[in-house]
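Selected chains only, in their assembly positions.
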């Protein structure tokens, strides 16, 4: 991992939440960017419960987490992104409890002066969230519940970032 | 040395508990020693912790590996690989 450019972290706002309630993308974006006129780009990722994901007759998904550790892990992931890219803010909201196809599971918002930083940091956060944040999914089917197994592809997606060479983001680009 | 153990997801269900307080026998100083101690209970404990099953350990709410040193009052969590997002 790169050494820490001390200047970047204090300037970034981090917000993390684990909640049963749904979130509003527009409201979260406004909160993240309020008052910061240096932000030129905001990316968001929203993960949804999908049907195909839910083989055969899955009717719902249930998310369990590790209260206390979860919030720390999400903050840690946001901080790691802010070390690698010049970010103005990161907001991560992860839902828990029972969710149904079409429901949102997770929101990651990243604000930066530069669009490429905002895209890459968001993808980085999702890849690390999938392997480092203590959430577990259970699928509910007519035959009963079953735990979802971790996927090898998520671990390889997270691992690839160790190889990514940090790019230079100067002031040549405004969003 | 007293530690708090937490189990999540499939492990919570298989072990039939979410949490336990444990006084460790003399000589258990690391995560590896603790896991061996739990696996020695046999049955589902051995199946989940000493077999082919993959699991993760967190020490004081940080991901930890088997060589991590325990301390009195430590919070140790054992759980399957995470599947959030």
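Lettered A and B in written order, each chain numbered from 1.
Just so it is clear, a residue touches a chain if its C-beta (ideal position, glycine included) is under 8 Å from a C-beta of that chain, and two chains touch if they have at least 3 such contacts.
Bear in mind that the values here come from a model prediction, so they are computed numbers and not experimental data.
K.L.:
Each distinct chain appears once here, so what's the real count of each in the file?
P.N.:
A x2, B x2
Methods note: only the chains that are shown with their structure count from here on.
K.L.:
Averaging only over C-alpha atoms, locate the centres of subunit A and subunit B and give their separation in whole Å.
P.N.:
Using C-alpha averages as centres, the distance is 27 Å.
K.L.:
Subunit A touches which residues of subunit B in the complex?
P.N.:
Subunit B residues touching subunit A: 6, 8-10, 54, 58, 61-63, 77, 79-85.
K.L.:
Applying the document's contact rule, which stretches of subunit A touch subunit B when the two form their complex?
P.N.:
47, 63-66, 68-69, 72-73, 94, 105-106, 126, 129-138, 147-151
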